[in-house]
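Structure, as structure tokens:
Note that one protein chain is taken out, while the other chains of the complex remain in position.
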Amino acid sequence: MITLITDFGLADPYVGIMKGVMLSIDPCAVIVDLTHAVDPQDIAGAAYAIDGAYRFFPEGTLHVVVVDPGVGSDRRILCVSVRGHLFLVPDNGVLTRVMASARPDAVFRVENKGFFRSPVSRTFHGRDIFAPVAGHINKGVPIHRLGREISVQEMHSLALPVPKISRDGQITGEVIRVDGFGNLITNIDNALIRKIRGCAGNREGGPDVCKDVCVTIGKRRIHGLADSYQQVSSGSLLAIIGSSGFVEISVNLGSAARLCNAGRGTAIQVSPG
Amino acid sequence: MITLITDFGLADPYVGIMKGVMLSIDPCAVIVDLTHAVDPQDIAGAAYAIDGAYRFFPEGTLHVVVVDPGVGSDRRILCVSVRGHLFLVPDNGVLTRVMASARPDAVFRVENKGFFRSPVSRTFHGRDIFAPVAGHINKGVPIHRLGREISVQEMHSLALPVPKISRDGQITGEVIRVDGFGNLITNIDNALIRKIRGCAGNREGGPDVCKDVCVTIGKRRIHGLADSYQQVSSGSLLAIIGSSGFVEISVNLGSAARLCNAGRGTAIQVSPG
Partner (left out) sequence: MITLITDFGLADPYVGIMKGVMLSIDPCAVIVDLTHAVDPQDIAGAAYAIDGAYRFFPEGTLHVVVVDPGVGSDRRILCVSVRGHLFLVPDNGVLTRVMASARPDAVFRVENKGFFRSPVSRTFHGRDIFAPVAGHINKGVPIHRLGREISVQEMHSLALPVPKISRDGQITGEVIRVDGFGNLITNIDNALIRKIRGCAGNREGGPDVCKDVCVTIGKRRIHGLADSYQQVSSGSLLAIIGSSGFVEISVNLGSAARLCNAGRGTAIQVSPG
């Protein structure tokens, strides 16, 4: 199985062309689109997207990420094995989030031209390198045949925003993504909240959550983490541990992004309730 | 085969994640996207979409609809068998239109946690309940194993707008959907028109249509139902029985929504011509 993340959009036939190349090599490949709506050249956005999605696929899945502002330069292309998943990516930090929670087992450069289309264009390595290499890997080519092994330390990584805890036990993080519902997804997770609260939470029937906190965005304060959207009235603001384990700010039957006039980068505070 | 309708959009990886969960359970599942552009929480919109689409799939297809403003509350999830098709839906009325023309054979609650992901989040039952249950059903789990059977009467339904016929034989309906071409799709069908006209139409080579009517939208009057878009000049308004059997108002090579400044809910009259 192969998943795809790109910044190509779906209006142009670029994604379909990549699939044509993959299926020409491995006609049995099952290809799943994760998203093609990453902002152009937004490596950090892609880093969050792949980290939030890859673990819901079976082991052995090959995840291809083509958000690649360095296409045509001498930036490396890598094939990385992490916890039974394979990632085919430009070496630009797009795996920074994945590797924050799991160390790669092996990292290979992708340099064996025998697996590329020929000639290779300067502007569409998605079609000429990523797609054919993905087809070959999915068909069974072992990744050590792609090129030289390198160490994890040699990989590029991104300096992504990290939440901070102040002396008085307040977490300051930020919105890292706004989804289609207008939910504000932050970089503050449950483990961090437990640090400032020290509570063990309830292990039954759901994730282990400390709810007794105060969440601040701009001038708005939200008291406590909700169990579900319906816990507040229609149109009201709430904070909740979202499906990926991070604090999300939402509006029941509405858009928190609109209500709070907030977006990626907006600061969020969580303090003991 | 599995079809999907959600209000998730395609910019976020949510749909792809659901596919990952389904394919982890049933790697042979064929999954077809119907639409992910239902307006957030627009149950009526989803009710029209699934009714307009399901009959074009083979019997035995499982249709999954995740437009679910009640996620995380105690609203029920149902698996409904209708005319050889299966539907996996929140119990919020999203099958109202499907059931207007076909009575379910069986309705089961989806409550057997053995088929869910664990733990189940409060905000993404698409991933944690709908997707794994769909994978299990597609792999062969009989639906009576999902939970208790309930009666059709126990299902929630929506109060959708119904066209009315006045004493002098005029139908008043409304626009229920605007498509990407700007066609205005109404809730007035051919059977209703035949009621006010009493004509039998022509059974050869096409649907049985009464064309001798007058269609009014705002201040504009359209005389007669057209046979094809080309029957009027470029940029002109026409009314036609659309591909789903309902009156549609269109512009040849243009957008009726723009020309008439109309949208969902705009009133439409059909009267004897």
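To keep things simple, chains are lettered A and B as they appear, and every chain counts its residues starting from 1.
Quick note on the criterion: a residue touches a chain if its C-beta (ideal position, glycine included) is under 8 Å from a C-beta of that chain, and two chains touch if they have at least 3 such contacts.
Bear in mind that the values here come from a model prediction, so they are computed numbers and not experimental data.
K.L.:
Using the touch definition from the top, which of A:Ser121, A:Ser166, A:Ser234 or A:Asn261 touches the missing chain?
P.N.:
Answer from the full complex: A:Ser121 touches the omitted chain.
K.L.:
One chain isn't shown here. Among A:Leu4, A:Val21 or A:Ala44, which residue touches it?
P.N.:
Final answer for the missing-chain contact: A:Val21.
K.L.:
Which listed residue, B:Leu34, B:Val94 or B:Val175, touches the chain dropped from view?
P.N.:
Per the contact definition at the top, the residue touching the missing chain is B:Leu34.
K.L.:
Applying the definition given at the start, please give the residues of chain A touching the unseen chain.
P.N.:
Touching the chain left out of view, chain A contributes residues 7-17, 19-21, 23-24, 27, 40-41, 69-73, 119-124, 127-128.
K.L.:
By the contact definition given up top, give the residues of chain B that touch the hidden chain.
P.N.:
Touching the missing chain: residues 1, 3, 5, 10, 30, 32-37, 49, 52-53, 56-58, 61, 179-182, 205-207, 227-230, 240-243, 248, 250, 253, 255.
Everything below uses one rule, namely that only the chains that are shown with their structure count from here on.
K.L.:
Return the distance between the CA-based centres of chain A and chain B, expressed in whole Å.
P.N.:
Their C-alpha centroids are separated by 33 Å.
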